[in-house]
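Coming up: subunit A.
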Amino acid sequence: MPILEVTNVTKEFGGLIANKDITLSVEKGSITAVIGPNGAGKTTFFNLVTGVYQPTSGEILVEGKSVVGLKPDEVAKRGISRTFQNIRLFGEMTVLENVLVGMHKHLKTGLLGIILNLPSTRNEELEAEKEAYRLLEYFDLAPLLNEKAKNLSYGAQRKLEIARALATKPKLILLDEPAAGMNPKETKELTDIIKQMGEEFDVSILLIEHDMKLVMEISEQIYVLDHGEKIAEGTPNEIRTNPKVIEAYLGSGAVQLGQRSEASANTTTE
Partner candidate 1 sequence: ACSSGETSNSSEGTETSGGKTVIKIATQSPLSGGSSVIGDAIKSGAQMKLDEEKAKFEEMGFVLQLEPYDDQGDPKKGVSNANVIGADESIYGVIGHYNSGVAIPSSEVYEKYNLVMVSPANTAVEVTERGLKTVNRIVARDDLQGPAGAAYAVNELGAKKIFVITDKTAYGVGIADTFTKEAKDLGAEIVGEGSITIGEKDFNGVINQVLTASPDLVYFGGLYSEGGILIKQARDKGITVPFMGGDGMDSSGLVDIAGDAIINTFITSIAGDSNATEEGKKFVADYKAKFNKDPESFSVYAYDSMGVFLKGLEDAINSNGGKLPSREDVATAVRAIENYEGALTTVTFDDKGDNVNSKVFIYEFEEASYPPVQVGEVGQ
Partner candidate 2 sequence: MLQELLFSLPQVLIDGLALGAIYAVVALGYTMVYGILQLINFAHGEIFMTGAFIGTGFFIMLMGMSWTTAIPQLLLFIIVIVITASFTGLIGVGMERVAYRPLRSAPRLIPLITAIGISFILQDVIRFIAELATGRYILTGPSLFSNQITINFSSISSWFNNASFKTSFLIVLITAILLMVALDYFVNRTKWGTAIRAVSLDRETASLMSINVNKVISTTFFVGSALGGATGVLFAMQYGTIDPYIGFILGLKAFIAAVLGGIGNIRGAMLGGVILGLMEMFAAANLSILTGGIFGAEYKDVFAFAILIIVLIFRPEGLLGKPTAEKV
């Protein structure tokens, strides 16, 4: 059974149809990518899956159970976690605390335990801290554990968001443009981390990314959206050569000057 199964999902904003009749699924343990031009509806799709928006119509199943109508925190409890295109860290909190927040739903302590500072609470807390630290080590962020998140460099912030999302121990993690703002070298490092992460944490990965090098290298399955609609799906090799995708999204790759007007005319019709 796929971890995520989306059937005929549509989302309208006023008159604008941001997602139209989208059907896709993510297999357990896979790395799947969603690509498409800017404004195609990729982030909107993530928002629908995570409960930030409710679909106008359609069904979203996580491990066979519907998550439509659930609030974001309830969706998170079903084992879905995400990062944000425009980074949303808890800026005033430290790096380690950010990860600890991710563990929130796994901490059992109640109010009384906290007030009385019961040994079980203290233990749980220490264990959580250790685990959070291990996550930071994994992302090379350990030395920064006591820094305020907002003081981190861009790349570090992106990694911290992933670490925080992993801290919720998700079954499926959604990454929205994890490599944006990174230089090619940093992107390469990240590519490796993501690739390895799936097995390490036993998590399926669904990602949005414009860096084709990264996408093509790690995805097993790719879905392409354009104008809210799914225009293609397949393996990297299938997508790379799909003329529809080339026209709408990839471009010729090695376009020379002078072809600009033609290319833009192609992509912006309709």
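In this text, contacts are C-beta pairs under 8 Å (C-beta built on N, C-alpha and C of every residue); 3 or more make two chains touch, one makes a residue touch a chain; residues count from 1.
Candidate selection criterion: all candidates are chains of the complex that A comes from, given by their letters.
Only a predicted model underlies this, so the values are computations on that prediction, with no experimental measurement involved.
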* If you had to name the candidate from 1 or 2 that touches subunit A in this complex, which would it be? -> 2
* Structure fact -> Within the complex, candidate 2 is touched by subunit A residues 43, 47, 52-53, 84, 86
